[in-house]
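This structure is in structure tokens; I'll ask about it shortly.
In this view, the complex is presented without one of its protein chains, the others remaining in place.
By written order: A and B. Residues from 1 in each chain.
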Amino acid sequence: MELKEIQKKIDTLLSLKSGQLYQSDFLLSWDKREDEIRAVLTVAEILQMMREQNISPRIFDSGLAVAIFRDKSTRTRFSFLSAANLLGLAAQDLDETKTQIAHGETVRETANMISFLTEIIGIRDDMYLGYGNTYMKEVSEAVREGHREGALPRIPTLVNLQCDIDHPTQSLSDLLHLSRHFGSLEALKGKKIAMTWAYSPSYGKPLSVPQGVIALMSRFGMKVSLAYPEGYSLIPEVEDLAEKNSQASGGAFHKTHSMAEAFADADIVYPKSWAPYDLMQRRTELLKAGDSRHLDELETECLELNKRYIDWVCNEELMERTKDALYLHCLPADISGVSCEHGEVAGSVFERFRLATYRQAGNKPYIIAAMMFLSKVKKPTEVLSDLLQGKPARAS
Amino acid sequence: MELKEIQKKIDTLLSLKSGQLYQSDFLLSWDKREDEIRAVLTVAEILQMMREQNISPRIFDSGLAVAIFRDKSTRTRFSFLSAANLLGLAAQDLDETKTQIAHGETVRETANMISFLTEIIGIRDDMYLGYGNTYMKEVSEAVREGHREGALPRIPTLVNLQCDIDHPTQSLSDLLHLSRHFGSLEALKGKKIAMTWAYSPSYGKPLSVPQGVIALMSRFGMKVSLAYPEGYSLIPEVEDLAEKNSQASGGAFHKTHSMAEAFADADIVYPKSWAPYDLMQRRTELLKAGDSRHLDELETECLELNKRYIDWVCNEELMERTKDALYLHCLPADISGVSCEHGEVAGSVFERFRLATYRQAGNKPYIIAAMMFLSKVKKPTEVLSDLLQGKPARAS
Partner (left out) sequence: MELKEIQKKIDTLLSLKSGQLYQSDFLLSWDKREDEIRAVLTVAEILQMMREQNISPRIFDSGLAVAIFRDKSTRTRFSFLSAANLLGLAAQDLDETKTQIAHGETVRETANMISFLTEIIGIRDDMYLGYGNTYMKEVSEAVREGHREGALPRIPTLVNLQCDIDHPTQSLSDLLHLSRHFGSLEALKGKKIAMTWAYSPSYGKPLSVPQGVIALMSRFGMKVSLAYPEGYSLIPEVEDLAEKNSQASGGAFHKTHSMAEAFADADIVYPKSWAPYDLMQRRTELLKAGDSRHLDELETECLELNKRYIDWVCNEELMERTKDALYLHCLPADISGVSCEHGEVAGSVFERFRLATYRQAGNKPYIIAAMMFLSKVKKPTEVLSDLLQGKPARAS
């Protein structure tokens, strides 16, 4: 019965054009076609169902999945290593304090030195605007050169675990969560999602989550309402992309400086803090220059600015304006009265959705495993069918 | 021949009521029935014999065993990860410096975030009286809620790798060592074990080892003699428990302030330093308050107090009072003239038992693996028989 469900998903996968994911990196969701996005979601669901049925999807007998985290992380780190482990790879941190990754030359060399038996490289590099995505492309080019020139027997493929522009493993996990909640991807058409800034007592949160969300949800016919206080805009190119996507998908994209307006009649709300774009740009320059005095000043300035919008909080009053909306968060949330005095969300609201946010987060290991799987398996439907029948199967 | 021995142990296991260990945590040895303790020892022996015969007991194709160490550790850390590895799980440290585990809310959330593919969580948290065991229960409740509410596909079970109250992986390793040395658990009836305090130049050692030992050995009909200088008592409830256990098992429990009295005619001696209970309580308060000045004062006070009992050392003279006793230690021991000037044990005594203490320590990976195994396998005798016959077998 459940196995039939899995087989049905495999049939769905068969109908999707996802062949270009093979041996490709997954860096930006908007570089992938809709079929490819759907294929990742479908494989994630298949792997999740297999896990529930205690069917092993192990396709590697050996091999490494190297994680490079340039920012602290628990959730994404464990998601990445769980995904690697599920497929049979050993996850390995590259601790940059024990090595030296600096300028171009060394990136190129280190990328090869860690890749002799590496199948996957996962990178989080979200601190500096204009750098994270660039660094990932540099690593990717380096290992492809190494493969071409005979230094690496296989091509390690990259998974973006959050850069300065996008956070695709998050946004696809969110999309899968929505697809489940509303019944299907098709059911999302016309649904209103409020991606809104919210107050946080902390500073310097990356822009990649809201950017990833508006860029992806706008492709599935949703009405995306983006709300933030003046001065907290996202990277202009990504806002433009969301606008274009909406037009193409028959959805809508709307910007506002009012949280209440965004919440009005929303089916989904995603209130989350981020740093102002131009402050992040100044911060990047100061970090590069190692100018700690001005960095301190900038932090003070930014926290002062934040405080002006301390009323941007997802509370019961705002929730009542919605259509019984589903609350989303990438976690950890700043919860008023729980993890801080004033935060992004009221304690009572968060508690109502707490377990739902765990389930939302629980998609991530499978989304990452699906990205790995599709980049490493030439004939995914055949391999999944073999696994379903308990036959041994291996990455190609 | 050896395989027959293993089969005999499997038959023993079949006769023990250990079904309640399935999907249970192992937090305190006294929460487990005698049959369950015996089952853990038996499975540990089976796994050890299989290892010697190069028979793999791998029952997982993937899955994580997460270790949370809130105190430094080599022995227990390696024991835990060896046990995980033996069964096919990938051990993964949760480095709390890379995350934030603080108050209740975050414990609950983090516990779930690290558990999406986690089978086992091992925790060492032995520094603060009244906290370690509480924290473990909090983690356990959190992941069980996550499982109930659909966030976790499987229930991660907990193994206590040392808390403020008990150190069950140590005490069961010790019990297995004694059972081997004297021939059987039954042969331990009437044997005298001296669990005694001993001088150490260090400060703040947890109480959980002596507590675990007196609480467990008193259940197997041993004569437990607990000796410590005035002011070095253990948690009163645990001393009471040992007293009650002794009465029930036909053994004896005796407290004294004389090391010589405890050693007299002892079959087993376990001389080991620990911090005075009330000092540990004051220390916990000061640590919570972050009061480093008074912590320093407390350390000085405690070391001064220790020095008054510098003659509490397991030397040849004391050993002569015993019935050719077996010396036990959880390692590392403070060895006079070797690792410090004056320590818990004389160099010549320790050297005579050095390899024996290694064998004692060598039980731990198998004890932990047995706890994991019994909490994850519904029909342990069937699965072990399959493994013995070289058939593939998996956790349920």
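The rule is simple: contacts are C-beta pairs under 8 Å (C-beta built on N, C-alpha and C of every residue); 3 or more make two chains touch, one makes a residue touch a chain.
Model, not experiment: these values are computed from the prediction.
Engineer: Can you say which of B:Glu5, B:Asp31, B:Glu52 or B:Glu285 touches the chain missing from this structure?
Structural biologist: B:Glu52
Engineer: Hey, which of B:Gly88, B:Pro206, B:Pro276 or B:Pro380 is the one touching the hidden chain?
Structural biologist: B:Gly88
Engineer: Which residue from A:Ile6, A:Leu152, A:Ile235 or A:Ala275 sits in contact with the chain not drawn here?
Structural biologist: For the chain that is not drawn, the touching residue is A:Leu152.
Engineer: Using the touch definition up top, pick the residue from A:Asp61, A:Glu186 or A:Asp265 that touches the left-out chain.
Structural biologist: Touches the omitted chain: A:Asp61.
Engineer: Sort through B:Gly63, B:Pro156 or B:Pro365 and give me the one touching the missing partner chain.
Structural biologist: Counting the whole complex, the residue in contact with the absent chain is B:Pro365.
Engineer: Residue by residue, what part of subunit B touches the chain that was omitted?
Structural biologist: Those residues of subunit B that touch the unshown chain are 48, 51-52, 54, 56, 58, 72-75, 77-79, 81-82, 85-88, 90-91, 331-332, 335, 338-339, 354-355, 358-359, 361-362, 364-365.
Engineer: For subunit A, which residues touch the unseen chain?
Structural biologist: 61-64, 90, 92, 94, 98-100, 103, 105-106, 109-110, 112-114, 116-118, 145-146, 149-154, 394, 396
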